[in-house]
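Every protein chain but one is kept in place in this view of the complex.
And then chain A:
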Amino acid sequence: MKRIRWGVVLGYIILVIFAIITVFPFIYMILGGLMSFQETTSIPPTIIPKHFEWGNYAKVFAQAPFARYFFNTFVTASITTIVSLFNSLLGAFAMVNLQFKGKRFIQIILLSLLMVPGEVIIFTNYNTIARMGLLNTYIGLVLPFLTSIFYMYYLQSYFGSISSTIYKAAMIDGASDWEYIWKILVPMSKGGLFTVGLLSFISGWNSFLWPLLVTNEDSMRLLNNGLSAFASDAGSETQLQLAAATLTVLPILILYLIFRKQIIRGVVRNDLKG
């Protein structure tokens, strides 16, 4: 007979409760998107709809240009991801491997900039973009996010854990800095670069405030703005709001499910050993 260890059981019970609390809103969002209007507003609330109203999704696409929102969001998130990844890769490399005058000074400046919250500079950024005539353009949407000190720092600590003699060895072997970056640094830091790319893509996908400021045309809106506009456009049709929200979250959810391992590995950072 195996003894039941009550401590373990209690632990699992607590875990399950918290898991339910965390996951419930997502589940309800998905289910609510398949309910009729009456079911979403009934008291006591319905959890499982009687009929799955798949038609809600068709209505969503009919009422707002969601395809366009998807396209816009995908384009801006991809551009910011690729460019900021490239920039932080080069910046972090320079900070870790190159010796130059004023390096410490620059490092301190960057570090203090990291402490400035984005909201503080958002209006200055807005003014800049507006004066450049970039409102309602893709460039205006992505420009402030093409570099990221945070990602640079993240990569810097990643690169810093690679032995400095690897760089020296490459120098003696005759490699240029450019060759070192692409043939050694990047393949050795796949996990970190992947994490940065993913984080950048997700935050690009979820961006709300900035696109709200610099776009006012429907054709330039991103998903989240579209969603909030849709919520008021759709009036009280809560089931359509939930269906639209599900659509917005779905791609990120899929990304998470596919790259679960890499995300965890990137956060734990144990793939540099061996």
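Convention: a residue touches a chain if its C-beta (ideal position, glycine included) is under 8 Å from a C-beta of that chain, and two chains touch if they have at least 3 such contacts; residues count from 1.
Please note the rule applied: contacts and distances are computed from a predicted model.
Taken from the listed names "Sarcosine oxidase subunit gamma", "Carrier domain-containing protein", "Aminomethyltransferase" or "ABC transporter ATP-binding protein", the protein name that UniProt assigns to the chain not shown is "ABC transporter ATP-binding protein". Considering A:I122, A:I166 or A:I252, the position touching the chain not shown turns out to be A:I166 (whole complex).
Residue-wise, the contact with the chain that is not shown comes from A:M188, picked out of A:M188, A:A231 or A:L255.
Although one chain is not displayed, chain A still touches it through residues 163, 165-166, 168-176, 179, 183-184, 187-188, 274.
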